[in-house]
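So, subunit A:
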Amino acid sequence: MKKIAIQLAALVFALVLGSAMLDLDPAPVDLRPAVAAHLEASGVAHPVTAVLLNYRGYDTLLEVAVLLLALFAILAVIPDSQTGRPTPAAPVLQTLARLAVPLMLVTATFLLWAGAFRPGGAFQAGSVLAAALVLLHLTGLLAGWPQPGARLRWGLAAGFLVFLAVAAALLLQGHLLQYPPAWAGLLILCIEFALTLSLGLLLAGLFLFLSRDTEGAP
Partner candidate 1 sequence: MSTNEALLLAVLASSFLPGLVIFILPEQQVALRTTLNLLGAFSKLGLVIVLLAGVYQDQTYTFRHVVLPGLELALKADALGLLFITLSAILWLLTTLYAIGYLEGAPHRSRFFGFFSLCVTATMGIAMAGNLFTFFIFYELLTLSTFPLVVHRGTDKAMQGGTVYLRYTLFGGALLLAGIVWLHHLLGHTEFAHAGIVASLGAEHTGSLKLIFLLLIAGIGVKAALVPLHGWLPQAMVAPAPVSALLHAVAVVKAGAFGIARVVYEVYGVEFAQSLNLLLPLALVAAITILWGSLRALFQDDLKKRLAFSTVSQVAYIALGLALFGPVATVGGLVHQGIMKITLFFCAGNYAETLGIHKVSEMNGAGRRMPLTTLAFSIAALGMMGAPFTAGAISKAWLMDGAEAAGSPWAVWVLWTSSLLNAAYFLPILWRAWFKEAKTWPHEHIPARGWRETGWLLLLPPLLTAVATLAAGIFADSSISPLAWAQLITEREYLTRQP
Partner candidate 2 sequence: MSTGLLFALVGAALFPMGVAGLLVQRHLLRRILAFNLMGSGAFLILVGLAQRQDVADPVPQAMVLTGIVVAVAATALALALTRRLYALTGRLELPDVEHD
């Protein structure tokens, strides 16, 4: 009964929402001209990247913090378990993985570099990096991670640290994350590079830290 009521309400809501969308005037504010006008000064050629790392770079800073936060929360929950290496996969798969990983690294580098002027960037590059690590793990070539040691912690935090340091240092310009146009490109590249590494580790970590957790019910 309750189920049906909820589903009915959802349906009604969808219809109301959809019909309200249909009679909508054009938006009074259009940010596209502003985005284009300042693209020169933003340090990157691709508008989405410009929004992501310059105009609304503050959002991105906090978003990386959210990702780190999820990792902290996961680390806080998982127990210290001892088992390490997963069962190795079939040799064919392992060979394929060994072949794929270098290619993925190249792809990640390309995506990072491409972000400045076409779709791509740190997040995409980082995900490919993470996928490579997960692939290695699934084929039994990389052990699941225990609670991180100092080196891994620095690796996980590096991207955020660089971002935070740049943001703080740019306060000297007068405002948080206010890139000087001349330096914007270089600084954003630095941030993206560090972010790619850390995001790769972070996203992989979301998988690999969990893989040690005991399976099944006690």
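If you want to know what made the cut, all candidates are chains of the complex that A comes from, given by their letters.
In the analysis below, a residue touches a chain if its C-beta (ideal position, glycine included) is under 8 Å from a C-beta of that chain, and two chains touch if they have at least 3 such contacts; residues count from 1.
In this text, all values refer to a predicted model and were calculated from it rather than measured experimentally.
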Interface partner of subunit A in the complex, by touch - 1 or 2: 2
Complex interface listing, subunit A residues touching candidate 2: 3, 6-7, 9-11, 13-14, 17-18, 21-22, 24, 26-27, 31-32, 35, 47-48, 50-52, 55-56, 59-60, 63-64, 66-67, 69-71, 73-74, 77-78, 123, 203, 206, 210, 213-218
